[in-house]
Structures are given as C-alpha cells and as structure tokens.
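Removed: one protein chain of the complex. Kept in place: all other protein chains.
Here the chain labels run A, B and C in written order, and each chain numbers its own residues starting at 1.
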Amino acid sequence: MSVRTPDPNPGWLPEFALDETRARVPILYVEAVPVRVDSHGTVEHIGVLLRGSSTTGEMTRTLVSGRVLHGESVRDALLRNLEKDLGPTAFPQLPTSVVPFTVAEYFPFPGVTPLHDPRQHAVALAYVVPVTGECNPRQDALELTWLTPEEAAHPDVLADMEGGRGTLLKQALAHLGVLGA
Amino acid sequence: MSVRTPDPNPGWLPEFALDETRARVPILYVEAVPVRVDSHGTVEHIGVLLRGSSTTGEMTRTLVSGRVLHGESVRDALLRNLEKDLGPTAFPQLPTSVVPFTVAEYFPFPGVTPLHDPRQHAVALAYVVPVTGECNPRQDALELTWLTPEEAAHPDVLADMEGGRGTLLKQALAHLGVLGA
Amino acid sequence: MSVRTPDPNPGWLPEFALDETRARVPILYVEAVPVRVDSHGTVEHIGVLLRGSSTTGEMTRTLVSGRVLHGESVRDALLRNLEKDLGPTAFPQLPTSVVPFTVAEYFPFPGVTPLHDPRQHAVALAYVVPVTGECNPRQDALELTWLTPEEAAHPDVLADMEGGRGTLLKQALAHLGVLGA
Partner (left out) sequence: MSVRTPDPNPGWLPEFALDETRARVPILYVEAVPVRVDSHGTVEHIGVLLRGSSTTGEMTRTLVSGRVLHGESVRDALLRNLEKDLGPTAFPQLPTSVVPFTVAEYFPFPGVTPLHDPRQHAVALAYVVPVTGECNPRQDALELTWLTPEEAAHPDVLADMEGGRGTLLKQALAHLGVLGA
C-alpha cells in the first residue's frame, strides 16, 4: 500500500525521464500569441516575451509556450501556460474551437523547417489569444512587450525570435490580416 | 451644389432598389452564433433567437443575421448586427480573424442546399461569437434563449430553425467540439 | 407564356445594371491561388497571372478572380473562374470545404484596407487550389507564370500585384507554411 502523498503535478516528469522520452516521440506543445484587440476584434498589439539569459546577458524573444502534460487537455495546457507566462491577472479569452491557426514543427536538427529546437522534436498547436487584464510574467527573467503589428513584423524583431519563431509570428500576423504589404 | 443633409445610413437601400438588386447578384450577409463560454473557452450555452409572427402567432428560431452594407467592413457589419439583435449591453467578443467557420449559401428556390431564403440568393459568412453581457433584443418580436449544446442539437430545435439554419447550427456545434455522438 | 429562348448566362448583367448594382451592395467574388504541390501536399510553385495592358503596355500581376453570379454556388463560381483564367486542361483540385483561407475586402476608396478596387466594394472568398494539368489562359492578354514561394514573396513581385493583392498572396504563403522568415 502506498503511503506517499498524491503527486501535485502528476503529468510532470523527472528530468531523466523527460530526456529519455524526448528521444523517443515528438513532444506535444501549445503556443499562444497574446494580443490586445479593439471592440471590432481587430488586433492592435501583439505580446512578445523578452527573455534575458542570466549567463550571457543576451536577450531573445519568444511566445507563450509549454508542454501538454499526460492526462491534460489541450485547453487546460493552454490556460496553464498562459498563466505561467503572463501571470494570474491576464484574463485570456481562450478560443472556442481547439483548431489551431497553425501547427508548428520543431526538429532537433536545423534546416528541416525554419523552426528548430535543439532539445527535442516538438509539435506545437498555435493559437491567438486576446488578453484583457494586466500581464505580469511570473519568472524574473521574462518581460512582456506589446508591439504594433508593424513593429512585430520588423525583420530585427523576427530575427530575435527563439527557435525560428519569427516564421510563426508572421503566420499569426497573416492569419489576423495585419501582416501588411 | 448639394444642399441635402448627409444620409445617416448611406449603405441602406430603398425597398425597390433592394428588391431589384436581389434579383441581380448574391447578397452578402454575416451570421453569428452567440455563445457563453467557461474560463477554458468551452461553450456552455448557445443563444438562439425566438421570433413570433404577429400575424400567424407561429414561432420560428433563428441566429443573429444581417446584410453587409455598401462600404461597410465585415467586422463592422458583424458588430452592428450583433447589437441590433442582442442589444447594446451584450459585449460580444469579435473574432480576431475574419475567416468564418463556414460559408452558408441560401438559394431562393428550395432543394439546392439545405439552406433556403425565398427573398434572395444570399451568401453568409458565419461566426461564433462569445458574449459576456446582458442580451436584450431590441425588437419586440424577438427573444433570446440560451440552450445547452445537447438542447440545441435536439431535432425539434433544429427543425424550427428558419431557412434550414438547423444545418448551420449543427456545423457550429461540430466546429466547437460539442455536437455529441 | 414566354417564347424567349432561355438566357444562356442568366447570372450575367448588362453593364449599366452591374454599374448600378456596384453602387448599392458589396459584390461577392471568389479568388484562387493556383499551386503545384509535391506528393506530400507541400507547395512547390505558385501560379501568378501576368496581364499586359493593351493601351499602356504596363504589366500587372494578379490571381484567379471573378464574380459569384446570381443563382451560382461558390463552388461553381470557383470552377468557372479557374477555367476562365487557366483554361480547360488545368485540372484544378477544388477544396472539399468552402471555408476560405481568408476573406479579402476591397474598398473603392484607397486606404481602408491594403486591398483596393476602384470599380466597387468587393468581398472575395480566397482559396488555394492545386492544379495538375496544363494551364493556358484563354485571354490573349494573360499569361501564367509559376514562381517558387521565395520568388512569390519577393517585394518586387508583391508590389506588382493588382489592387494590393500582394497582401493576399502573403497570407496564402503564410497559410501554406512557405512564407519564410
């Protein structure tokens, strides 16, 4: 009979088990592009996360992103990762349909697709998520900046995106009808 | 030089002009399925409009629906028609993308598609729109009822939908992942 | 009893009636981006139409485009316009769903959206259509060129697109996952 207290995060894996798993199957992720919209649903600002490396001091940009855990629904994973990266007062409006605007494929070896993740083969369902509240990333190293669609589409911003996510961000802007000419 | 006061609704047409136009080209509509969602974006209730005929007393069900006027954007048309049918305090969350979940084609002669509109050939862009406020249809003859997905999918409800919109409602439920087995 | 022969193109309108209608309601169009795909469905080439003006000699680029006629379904309009612009041996593979990858809104006055049509307010349902046969535009002034995604995304190509359709072409490339970084 087990006398252990229940695991508070049953979907989480010890590091060695996650590493082993990453070598075996593609890992399912969700990604979110946080946006501010006007009353017509037109996107006015895009939220991009800025992450400072504690060792190199280098800055990279990224989107809300995280694994879908074992036993967790896609919606639960999306909400949990939004809260993890934007804080508890962001008030995200989750999509009514689980159909993503794109499926992003990250391979551990570069060059297969524009997207790349040295840790693993990851497949991410990507969503646009309007947020209406205050966004305060819970991790110290993370900061959220709001960019206009024009600013977000700037080659410098796109080039700073981690793992080739500039491509993903452009797909989001195109899907939203704000990519420009 | 014109001394007329500006037309407050420049997109509106006198009845005879609209009738003539309806015989010439397909008329562009927007339709909306109002929904109530939980914090995960899962749809809990579907808003269906109930319309009583003043002459026959017969009740029919319908969705939010209206023309796109000349010079009006699809988003503006969607917001205007939501306000017309749900009142000014419905607080609809308009979609971030103008891609509809389906395109509904209504022909003036029955049998071509399940959808039918004796007045005209109409093509409607259909959207799901979460609303968070109070819905009070501005027309006396109209009433909004909130149904669970199971209730909305009931054959009696679907059969009552005007112009064959039961098909459209089922498409919305399927798109939302709540159509059931 | 009518003794007239049936109208061979009942949806067509005399020029004056079309002009009048264009001033009254948005006109519904379909647009298609013809593509060549490999066995995995990945897009290898994009078909762009090149049109020479007989008076100015100027060249502009465009996509397959045309009206939805009164009484005509969206699918019929798409097939008819593909045949009109690509010839009878193009063998287009029409989409199984009528949901467009985007809805393009053209206003008669510039600046409202990147898209612009001086003749009218037009709303176009836009589709990607793989073609497997020979494409021979039936109009003398039209020529089809096949571009790689990289070539199609070149600013010079995008700037040559009629009515601001460079934006639309970029949306298609993003939707297909071949827009690049």
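Here is the rule we go by: a contact is a pair of C-beta atoms (placed from the backbone, for glycine too) under 8 Å apart; a residue touches a chain by one contact, two chains touch by 3 or more.
Just so it is clear, the model here is predicted, and its values are computed rather than measured.
Only one of the listed residues, A:73, A:132 or A:148, touches the absent chain: A:73. When the missing chain is restored to the complex, the residue among A:79, A:98 or A:173 that touches it is A:98. Within the complete assembly, residues 102, 114, 158-159, 164, 166-167, 170-171, 173-175, 177, 179-181 of chain B touch the chain that is not shown. Where chain C meets the omitted chain, the residues involved are 35, 37, 39-43, 73, 75-76, 79, 93-99, 101, 128, 130, 175-177.
In the full complex, chain A touches the omitted chain through residues 13, 17-18, 21, 23-28, 67-74, 98-103, 105, 107-108, 112-113, 121, 123, 125.
FYI, only the chains that are shown with their structure count from here on.
For the pair chain A and chain B, the distance between C-alpha centroids works out to 34 Å. Across the assembly, chain C contributes 102 as residues in contact with two or more other chains.
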